[in-house]
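Quick one: the structure is below, and I'll ask about it shortly.
A single protein chain has been removed from this complex, and every other one stays in its place.
As written, the chains take the letters A, B, C, D and E, and residue 1 is the first residue of each chain.
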Amino acid sequence: MTPLTEPLDVLVVAPHPDDAEISVGGLLLTVKRQGLRTGVVDLTNGEPTPRGSPELRQRETDAATQILQLDWRINLGLPNRSLQHTLEARRQLATVFRCTRPRILLLPYWDVACDLAEAARFWAKLSRTDMPGEPYHPPTVFYYWSIHLRIHPQPAVVFDISDAIEDKLQAVNCYDSQFGHYREFPTPLDDIRDRARYWGWAIHSRYAEPLGSREDIGVKSLREFL
Amino acid sequence: MTPLTEPLDVLVVAPHPDDAEISVGGLLLTVKRQGLRTGVVDLTNGEPTPRGSPELRQRETDAATQILQLDWRINLGLPNRSLQHTLEARRQLATVFRCTRPRILLLPYWDVACDLAEAARFWAKLSRTDMPGEPYHPPTVFYYWSIHLRIHPQPAVVFDISDAIEDKLQAVNCYDSQFGHYREFPTPLDDIRDRARYWGWAIHSRYAEPLGSREDIGVKSLREFL
Amino acid sequence: MTPLTEPLDVLVVAPHPDDAEISVGGLLLTVKRQGLRTGVVDLTNGEPTPRGSPELRQRETDAATQILQLDWRINLGLPNRSLQHTLEARRQLATVFRCTRPRILLLPYWDVACDLAEAARFWAKLSRTDMPGEPYHPPTVFYYWSIHLRIHPQPAVVFDISDAIEDKLQAVNCYDSQFGHYREFPTPLDDIRDRARYWGWAIHSRYAEPLGSREDIGVKSLREFL
Amino acid sequence: MTPLTEPLDVLVVAPHPDDAEISVGGLLLTVKRQGLRTGVVDLTNGEPTPRGSPELRQRETDAATQILQLDWRINLGLPNRSLQHTLEARRQLATVFRCTRPRILLLPYWDVACDLAEAARFWAKLSRTDMPGEPYHPPTVFYYWSIHLRIHPQPAVVFDISDAIEDKLQAVNCYDSQFGHYREFPTPLDDIRDRARYWGWAIHSRYAEPLGSREDIGVKSLREFL
Amino acid sequence: MTPLTEPLDVLVVAPHPDDAEISVGGLLLTVKRQGLRTGVVDLTNGEPTPRGSPELRQRETDAATQILQLDWRINLGLPNRSLQHTLEARRQLATVFRCTRPRILLLPYWDVACDLAEAARFWAKLSRTDMPGEPYHPPTVFYYWSIHLRIHPQPAVVFDISDAIEDKLQAVNCYDSQFGHYREFPTPLDDIRDRARYWGWAIHSRYAEPLGSREDIGVKSLREFL
Partner (left out) sequence: MTPLTEPLDVLVVAPHPDDAEISVGGLLLTVKRQGLRTGVVDLTNGEPTPRGSPELRQRETDAATQILQLDWRINLGLPNRSLQHTLEARRQLATVFRCTRPRILLLPYWDVACDLAEAARFWAKLSRTDMPGEPYHPPTVFYYWSIHLRIHPQPAVVFDISDAIEDKLQAVNCYDSQFGHYREFPTPLDDIRDRARYWGWAIHSRYAEPLGSREDIGVKSLREFL
């Protein structure tokens, strides 16, 4: 992997293709429109699934990437279903961080992919190592929690995606092998939209996505709250 | 007030008419259909409001009561806007509890009406007092939190209202003076439906209402979880 | 392993023989009497211990199983003291879930056995795999926490075992190699009984066992609270 | 009220006579034996109750005081059932603090008596006031929670009362008008003993009483933990 | 009180003069420099204190106000030491909100002044009332917690005051009657500075002030985190 000429602003680490779309697709769309550079690293290809195949999933991912207008996306090809926190996987992900140099990382909440990504973030800044790229420590981390968990951790911030909800749902819809066969209300698409509605309600808005943080949220102004 | 011949199973204490409908209307409809006896005590008439009047609010309440198929409803006539936890108000509410003898109380979460109701629950069991009715201590209390608070306390149980959502919304809609003039999405009705959708999602269902508890939830079987 | 003809209602995953008895023995007895089908999968044989041996522990387990009236019990023979979350162990446990098809899983709280069981639950539903049995996802999970941890997580529900306390203690007592040599108050048996007393007090009853949950508790009626 | 010649070490504020015995009777007995000076201020006489009278309750209190070997006890005579946080009640209790100068206050957890006592603690240190005694601010506060609440706040410390459990129960037993008529297991006495057993188990001991704190617990050595 | 021609951006409700300076003085200085309009409503004059007088405290307040460069400050003259949540005090404070129309309210954390201010915020939006000014509901509320509480609630945001720390301490120092006589380390000034240092450390900065929130923090961009 060669370092990007221009670093990313936001990089999502996703266990499977479609996780980024489901959990923070609205945020990615919104900040892209605001001028930030966005990217996604999918750890596995998410297959096998009952209706999918690696090739089909790749095409679906390409279509979603198009809608999200991502500046960068890669698939690490780690083993789905058997993802483990190995030193080799850590090294691969750390290399991604060194080569994309994101200012904000978005990680999945509390699972093996999260542990892996946090350790990789630490490794990315190591000197005296043979990993490619320069030492780099992504300064800010937020956590997203996926729709299938049905939990409600306390968010640190709730990101308004009111103007991106339709495109987000369209991006999720690209994964037809995963979502196309549901017929009965509520489908996963219904759940994704309605959960965004709930968090929108929570911040007096229409649609939103919650983000957690282990550290406190520092601000230098009140402009976001005026 | 004279004691009911047949006690209630569930009694909601509501600061204003419409609070019971908004917060636990689906539960009231559902348990009524399951054969329980339900009631509401509204503490105030909720007026003045920009588009309401005491007479209009009363007619709206009557219509909603009809939809909820309540067995009993009363308005204590305490002062809206200036509700305070006085000994006289406590006495009035304790008398309600002695005369309706509910097995389950549903109280608003963490406000002056809640303090008042908890103290009244304690007073209801007093002997050697001149309050009407026999000493009675409602054995179980759950708390509901209203839509305008935009908070997420940890629920003790989430009550499935999938089959009652339409009637619940219709009951809320009776309060035309409060909700009829909203035009822009999301209206309060949207918020009420979508929040019920969120809690439905949380329990793998369609629509639900969350309830809190200060005490632990005791069960004698697993039948609710099979 | 061959699939059961009749699936289980409740399956306990226990790191060692005696963990199921200590933590949820009262629940197993109570729901069995209510007509449910119950089972236990012990991950290891729990040996060596100062006064035990694999053969003795097996005989003790058989006696306790008799008292609990379990419909099914198996020991996976994973290595005690060195239990690790390997893909092979995950596969073994997932196979158990596919073959017993429990509606409710009871898992130990927050340790390696818990991680293993949660991953196995996910694997159990995989299609396109060579694991025996049909894909199956146990729909409900509760967590128990063992007596030696001396912690108090917030329970989701507290299960009334008032009518099963004596038989529970008798089942624990079967493990004479583990508990028979204690002489001084409080013995482990005292601790087990008195902790059940505490949770009984918490729900206005005599004896009870606490259960945690990561997801919210959904209910369709109030009958458990009347 | 005249200031004590020798100040107290520990002072319990109790809404009713018997609250101190039930909640921290073991602690009072234990620290007295260790040489501390102990006292109780009962806010009300706890009457009327079904089987009590002010005179009888006073005699029961005297007997319990004897067993606890208290150095000081007073009853403020505030109205039971209708206790409110008035400025006059605050003044009375602040005067008690100025005149007894306790180093540690034990207050009931989160009720009107607690609010009253916290405000009185603040008032006790006021200069330029006509309250008797010198300004004094009790430096340390712990909170106890009573048996009837059936809640489990996180304790700051759990106090070992293993050697005082029998005398504690005897002190509670003095209140025959309150506890003497219970016949069926578990009686309140059973609950009190078994809850102490639970907290004893929590700290690897026999019996204990939990105490909460709003502030952090500062220590200057590890001697309590060796 | 007559409505301001130009509304405030930020209004602090402070129980006593010096509370605003101690708790959010750095924030007030920082946002003022960023162009916002700031104000403080002191509920009482904070007197009597051992070394203060109403006149002296007023002069000290004037000096601090000068340093903070406030656009508006008023003292409601409510009774210090005996502050209570009366309907009259609520009306006075609601009038302040209607006349200053702040976009952000900063309230003291969890005391009688907080209850009073939250009720006043609600009253401020009432129509059909004889309070002066137009109905207005301050849309955003944050809570500060004062130095004397020694508690650590979870902050919603931590506000960077690195460039305002010296002026903040100078503003606090104006209250010579309150802080001028301390000689021994740590003085209250030391505590105020070092606590700001701690929260600065928490956000990878030099000095900061923590703010809490009951509602979630909504954001429309990531610019504060880049």
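Just so it is clear, contacts are C-beta pairs under 8 Å (C-beta built on N, C-alpha and C of every residue); 3 or more make two chains touch, one makes a residue touch a chain.
Remember, it's a predicted structure, so these values are computed and weren't measured experimentally.
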item: Neighbouring displayed chains - absent chain, whole complex; value: A, C, D, E
item: Residues belonging to chain D that touch the chain removed from view; value: 9-10, 27, 30-31, 34, 36, 103-104, 139-140, 154-160, 199, 202-205, 208, 210, 215-226
item: On chain E, residues whose C-beta touches the chain left out of the figure; value: 150, 152, 185-186, 190-191, 194-195, 197-198, 200-204, 206
item: Missing-partner contacts on chain C, residue numbers; value: 48-50, 81-82, 84, 150-151
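Here is the rule we go by: only the chains that are shown with their structure count from here on.
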item: Connected chain clusters in the absence of chain C; value: one piece
item: For chain A and chain B, chains touching each; value: C, E
item: Interface with more contacting C-beta pairs, comparing A-E to D-E; value: A-E
item: Cα superposition of chain A on its sequence copy chain C - rotation in ° rounded to nearest 5; value: 120
item: From chain C, the most remote chain by mean C-alpha position; value: E
item: Centre-to-centre distance between chain C and chain B (centres being mean Cα positions), rounded to whole Å; value: 38
item: Junction residues of chain D, two or more chains touched; value: 150
